[in-house]
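I am attaching a structure below and will ask some questions about it afterwards.
Here's a slice of the assembly, chains where they normally sit.
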């Protein structure tokens, strides 16, 4: 069913829900799903409505025009999206296939509602698998001495494909700060540890060295501070002393791909609101 | 913070949220927490609002009077409760202490918002522990030949103590149908299996015999069909071939007490709505 997703963040006060739902009722809008959150600490209010598109008398433009006065009155940071206009997601990967294959399979099975205009990789390994899915594959090797040319090309491809979001599906390269800032809130990474533990390289080695009893993965928005952006989703799996680092890598793969898929799904359905380097996730 | 909890179930249609939140906004009511659920299958709508009591110009009576026309208009099944009037919960147990001790500890630590006017047991074992908490303990032995006298006494005690809810914290006796019906929606049981698996007696033995790899517990409202009432909460714990039945009983105790405590908490905060032998839980 086609829906409009109305997503709002604003300073909390009396009457917001009444005003917004009153607006919708005036136009006979049928609310399919409604989520609210009052953050007592920050004094902000967050909400997300899914409204049946066919119950409303207008398209996105009309909605935006009609709703704008309310948005101004309540100083809202807001957006409305149309489920019939799936986001365009560029996937980036390196050599490891598990996250990329998982996302492509979900997309291919109509489980992930998005378009995937292309996959970018610094290696050729995954080309055939990507192309089997009918998706263009761009090989952009990264010169360790000077990465700027590669990232200029990445940036160009992202723009050329009109990407709404970029997913680092174990891309294993750190994006330059300028790119992070330009794409703020639109780049999703999967880090193979339970952040904030084990930031940076080789987290499974770090975990093995520390002797933890669970390992995890973290899906987060990329900011220019490494592995420190707003967390969207996390999960863990139990390990024991008898697991080698190879075992951790293997067990971790399953957590990584599940966590990334869940996080991306939330993002695609406009369920994630970022505030103060944290997320509200209306799951 | 003192809140009113407005809980509503009604046939779904356009304008419910607008009407209810508009009503609240008219009286300057500050919504602290808002939950909604549209059940597309049954065509019913469920909602629960927590409103700051001090933001409203009336008490429960005034609220009820003012809101009744709306309730009628939308054919609502509804209630409003006051967080300052904790529910009165009679606990029933047999010999095993884990669930009862856990609930009493949570109550004693102000984690469970309720009054516990008394504990009823068919055995004396737990008297001293209960009385240490300053709670009256009633011993009502059950004659296996004729249980009617015992249940008459239980029924009398429940009424004499003006119980809003009864919790069977491993009571190990089946309540008579008449009592189940009279207290419908107010008796909460913890069953030591992941229902609908292993209904009835000795579920851990049944689980061991079947060779399952997880065992669980189920918190549900009691109806006159054994272990078949609306499920409020469930959880499981992993076991292996090496666990004896005694291990299952031990591991299961932790699941039972956690699941019961969560289920009861939901009930006490008016987060559970029953419809068609299923629950909506606004957790």
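Every chain is named by a letter (A and B) in the order it is written, and numbering of its residues begins at 1.
By definition in this document, a contact is a pair of C-beta atoms (placed from the backbone, for glycine too) under 8 Å apart; a residue touches a chain by one contact, two chains touch by 3 or more.
This structure is a prediction, so every number in the text was calculated from the model and none was measured.
Of the identical protein chains in this complex, 2 are displayed in place, while the full assembly in this structure file contains 4 copies of the same sequence.
By definition in this document, only the chains that are shown with their structure count from here on.
Put simply, the C-alpha centre of chain A and that of chain B have 37 angstrom between them. Contact residues of chain B toward chain A in the complex are 14-15, 17-19, 21-22, 24-25, 28-36, 38, 55.
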